[in-house]
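The complex is shown incomplete by one protein chain, all other protein chains being positioned as in the whole.
Just so it is clear, A, B and C label the chains in written order, and each chain counts residues from 1 on its own.
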Amino acid sequence: MIIVMKERAGEAQIAAVQGKIESCGLKAYVSRGESKTVIGMIGDVSRADPGAFRMLPGVESVMPIGKPYKRASMAFKGERTVVSIPPVRGGDRGLEIGGSGVVVMAGPCAVESREMLLSLGAYLKEAGARMLRGGAFKPRTSPYSFQGLGVEGLKYLAEQRSVVGLPIVTEVMDARDVEMFSEFVDLIQVGARNMQNFALLKALGQCKKPVMLKRGLANTLEELLMSAEYVLNAGNEQVILCERGIRTFEKFTRNTLDLSAVPVLKRESHLPVVVDPSHGVGHWDLVAPMALAAVAAGADGLIVEVHPEPAQAVSDGGQSLTPRHFKEMMEGVEKVARAVGRSLA
Amino acid sequence: MIIVMKERAGEAQIAAVQGKIESCGLKAYVSRGESKTVIGMIGDVSRADPGAFRMLPGVESVMPIGKPYKRASMAFKGERTVVSIPPVRGGDRGLEIGGSGVVVMAGPCAVESREMLLSLGAYLKEAGARMLRGGAFKPRTSPYSFQGLGVEGLKYLAEQRSVVGLPIVTEVMDARDVEMFSEFVDLIQVGARNMQNFALLKALGQCKKPVMLKRGLANTLEELLMSAEYVLNAGNEQVILCERGIRTFEKFTRNTLDLSAVPVLKRESHLPVVVDPSHGVGHWDLVAPMALAAVAAGADGLIVEVHPEPAQAVSDGGQSLTPRHFKEMMEGVEKVARAVGRSLA
Amino acid sequence: MIIVMKERAGEAQIAAVQGKIESCGLKAYVSRGESKTVIGMIGDVSRADPGAFRMLPGVESVMPIGKPYKRASMAFKGERTVVSIPPVRGGDRGLEIGGSGVVVMAGPCAVESREMLLSLGAYLKEAGARMLRGGAFKPRTSPYSFQGLGVEGLKYLAEQRSVVGLPIVTEVMDARDVEMFSEFVDLIQVGARNMQNFALLKALGQCKKPVMLKRGLANTLEELLMSAEYVLNAGNEQVILCERGIRTFEKFTRNTLDLSAVPVLKRESHLPVVVDPSHGVGHWDLVAPMALAAVAAGADGLIVEVHPEPAQAVSDGGQSLTPRHFKEMMEGVEKVARAVGRSLA
Partner (left out) sequence: MIIVMKERAGEAQIAAVQGKIESCGLKAYVSRGESKTVIGMIGDVSRADPGAFRMLPGVESVMPIGKPYKRASMAFKGERTVVSIPPVRGGDRGLEIGGSGVVVMAGPCAVESREMLLSLGAYLKEAGARMLRGGAFKPRTSPYSFQGLGVEGLKYLAEQRSVVGLPIVTEVMDARDVEMFSEFVDLIQVGARNMQNFALLKALGQCKKPVMLKRGLANTLEELLMSAEYVLNAGNEQVILCERGIRTFEKFTRNTLDLSAVPVLKRESHLPVVVDPSHGVGHWDLVAPMALAAVAAGADGLIVEVHPEPAQAVSDGGQSLTPRHFKEMMEGVEKVARAVGRSLA
């Protein structure tokens, strides 16, 4: 943190800033320019609240230096995290997210029935998907909308896993459910609306399963990394970041998929980055081009909504691919992955 | 919901849309224009997912009609909700939020110490505040920032109430804490980051204490009303809405305080509306003008950060008023309240 | 500007930054902390492009210090600018914008006919308006929408001025028209879409009439001040700033009226600040509360759309007040102005 003093700041004001820095257990260094004095500090800067310094007399502005995230930062770890999903059945391969292979997760927005999961899962696996997505607990804007099948949905997902063999990723909404999710689920998703539900993040930091954090609708990438920091700091190092679109003024798309998140997060952090083009754009016909673009930008994985009959889906039908469109998309994804030196996982 | 068919949509496509409408338990009515056919539906439209209709062949666009909120709507109740805070000590008056008086809630961002609360509370009460705010559980972007005093903080707040006499408003972050909050707190606040934490909203719907919902950083007013709907629908009718700024590109202010939220929410809903200018702007010197503007726009209350020594605050010092500035602001608030035909509660 | 070097930056890299600073005609000062070196510069910093420094090896970040605006800044002038509109007819008073009186400008979105202007102008004057607004050249999203009456519209406005006596404010869209506007118009408005039309701003800087700059839909307040700087720097000191709403995700309102712009601009700059609640919210029933809020926040003036028959307006009918609603609004505006120590101009 650097504190810039006003042009006419007096010695007593400068001394007061120094004093406050030292009272935070930090060391101050003062740099006197011709017109303005600039004061820096050394030590664990997280102890000093920028707002408090802004209040001190004679202070013009306060600027953060350095990154607020530690464990999530590339500098901290020095090598990329690869999240491992163990084989779900004897004889299956395990799965790595964040390695050279691009991992595709696919499935319906919401778990609707046991039969649908089984048949769709088999199709998706054949087409190249490596994980099955599907919501059992659904965050819905309206209390009158379908809220998901709940525990029953988790059981169907688990049955699919043992029958078809795709590990499952699904969203947890309540810290009280984390233990149960740890039993049933291979990758626990935190939805966009809960990205800063810190009680939930702390609970997930104490479980043993990998966690996929979706970026909130109005959250900066720095805040996404800070939410990852909550999980990492609580002891769980298996964290995946997911870009799924931010809220802007544009109306053609449901959200604005910010693909620059991919190279930014890969530069700043060692954590794997997955892209959700379905929520990002909200219209099925835009999903495939954005999936290809995500892979070209360097994404480690995709999470895509597929429904056998989108027009009959209980939610998000308009953004779901049909199985056939998914298959076509996968051909493109494979080609683009190879063009950027990767392959399908 | 209205479904507009493409110009060349055939009879079979029109019939399929009708069929889907009827399968949702609704009645369809078809209006054939010269170029396009438009299909409406009658009944409980919340059963029909717009996305699913967008997928049907021949459909050009799907437009919602009417409001998705019911219990929160002005039309549903027909009269304004007045939230009552019972007297906290024998001999005190109770407090009404949403009546003719403008209610001012004030206090530090975070509860820091017992002594500070007691002396600040007494000052604020004298200056016209009717409730004490103060965070015991703090949502912080960083896991390394001060997370609040927790239960101890709640106890200090409660002690202030019995000694000084100001009822208290403070934020709950975890559904597991709702029962404890119901004991200690007069008005339970849901912070912006948890506005769509539906597990928390459902838990609050089952408690007996009034709830103040803060608008999320990227949430529309319609979504705020839908979150209120969660609480109302679960059985708690004592809900207050709070505008506290949305996230935009502007950099001079921490957020953009959307004061048009006040007349919009008062038109759409019967629920009281409170404004938080401190978080809305993030700089203490902008708080008073925005507080006055909020009252001029019709707000039923204000929630404002005040700290005896902002430069020593553990959080949000930069946006806290000093007690003296608070007193000055209150003089202006009273004058503007009278100018719009109201008074201080 | 302050340049923060990476932790491992070497002496040669530090020297290269110093060299580049000096090559811009500035003086460098180097401050060596324990972990990082910070380099400042003294002189006319506008000569140094931050982006260029970001490219230099060893540089971690580059932070601007101080304000990029000069002539628009409070510090530069030290006293408030009062823009004078001379009396338009013998015997009339002149008008001051930026003094203690709140100036209300009102009129139709577009000039539609001579008769309407004359009768509406008389009504508005009687109700307390001090300037007549009305578009002769209309910026329309669609080339197929009504583009305004053009020069004919300017003539009707001017006729109203000589008959009714209200000075006129209207929008210029083309640098080629500035000379003509200087003849007909008392206050030349730059619309939101042209806030960064620098060719237009330069032309206006050379004319003798006051200019009102509307904030662009996605422009920061700093950028608004920089656009004012273009006009001021070209020699025209009669500049008024106007907040009229920014574009966000909210849907109930046409734009999000950012009233915190008022205290921010009054703090940063000496220029008068006017608020346009009509474009800010886009619905007539929200205009009056936001007009009152603007005055409470400290606005020096309001610009409001009024139409004798909004349902017949050629544009923006939905946000126009009827004359009767305008009169009611003016009563509230006067009361709030007095509550904040001002009056109607």
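General remarks:
We adopt the following convention: contacts are C-beta pairs under 8 Å (C-beta built on N, C-alpha and C of every residue); 3 or more make two chains touch, one makes a residue touch a chain.
The structure presented is a predicted model; accordingly, all values stated were derived computationally and were not measured.
Of the candidate positions C:Asn194, C:Gln238, C:Thr253 or C:Ser269, contact with the unshown chain belongs to C:Asn194. Residue C:Ser145 is the one among C:Ser100, C:Ser145, C:Gln206 or C:Ser343 that touches the chain not shown.
Touch with the hidden chain on the side of chain A covers residues 218, 220-222, 246, 248-253, 256-260, 262-264, 267-268, 280-281, 285-286, 289-290, 292-298, 332, 335-336, 338-340. In the full complex, the hidden chain is touched by chain B at residues 2, 4, 27, 29, 31, 33-36, 38, 40, 42, 60-61, 63, 65-66, 247-249.
Mapped onto chain C, the footprint of the missing chain covers residues 20, 46, 49-56, 68, 70, 139-145, 173-176, 193-194, 196-199, 216-218, 223, 226, 229-230, 233-234, 246-247, 283-284, 310-320.
The criterion applied here is as follows: only the chains that are shown with their structure count from here on.
When chain centres are set by their Cα atoms, the one at the greatest distance from chain B is C.
Chain geometry summary: the mean Cα position of chain B and that of chain C are 31 Å apart. Computed centre separation for the pair chain A/chain B is 27 angstrom, with centres defined by C-alpha atoms.
Chain A and chain C have centres, each the mean of its CA atoms, that are 39 Å apart. Across the assembly, chain B contributes residues 218, 246 that each touch 2 or more other chains.
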